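One structure, pasted below without further comment.
A protein chain is absent from this complex, but the other protein chains hold their places.
Up next is chain A:
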Amino acid sequence: MSVSPADWQALWVSVKLALISTALLLVLCTPLAWWLARRRRRGQALLEALLALPLVLPPTVLGFYLLLWLGPNGPGGQLAGLWGAHSLAFTFTGLVLGSVLYSLPFVLQPLKNAFVTVDQDTLDMAASLGAAPWDRFRNVVLPLARPGYLSAAVLGFAHTLGEFGVVLMIGGSLAGETRVASVALYEHVEVGDYGQAHRLALVLVLMSLVLLWGLFRWQRRPGTLT
């Protein structure tokens, strides 16, 4: 008994989705987290609350709104019109957009926390040693925030991997396109195929465990700056 090719395909879609979403999130959240970490501005609390919403909302709520936005009558549908499609719902691109929103706080928070710990005096010193702003970011902030980046990447990846509610609402279950592992698992259970469900579930559990185990081991490494 082994995991079926269809399930491997679903796992691959999950992993691909998680990789792409995480990469996008790291790029997107870097300036956002930096901006939130270094300054206190008016309206910042409201913005942070909005960005943290996915932490507390039922994923189906987020999925519902996304369905409206990505659909033919929403902005996402209009965007899709640019390349001749009429909707982003039930597409892999739509899934990526959904995952990015859904996992954003899991990437944003570790980055922000890492940036907050970078001492202003250290940056001032770098400036006085001749480092221009980008040079300071590249050669002082990024190395000092490395543990934050690792946490952000692992949490973003793992969280996207475990996504279900959002995908259910906006993904449909197109094999090879939007059928991710968690949805495949749900479908096995629905039709009473517990054997398949067990195997897929076990693979997901092991993948998540290995990821988190790696993260915690790395964080406890002596000499690691956390």
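Annotations for the structure displayed:
By our rule, a contact is a pair of C-beta atoms (placed from the backbone, for glycine too) under 8 Å apart; a residue touches a chain by one contact, two chains touch by 3 or more; residues count from 1.
Here is the rule we use: contacts and distances are computed from a predicted model.
Set against the options "Molybdenum ABC transporter ATP-binding protein", "Carbon-phosphorus lyase complex subunit PhnJ", "Lactate utilization protein B" or "Peptidoglycan-associated lipoprotein", the UniProt name belonging to the omitted chain is "Molybdenum ABC transporter ATP-binding protein". When the missing chain is restored to the complex, the residue among A:Ala23, A:Ala49 or A:Met125 that touches it is A:Met125. Of A:Pro58, A:Pro75 or A:Pro143, it is A:Pro143 that touches the chain left out of the display. Residue positions on chain A in contact with the hidden chain: 119, 121-122, 124-133, 135-136, 139-140, 143-144, 146, 223, 225, in rising order.
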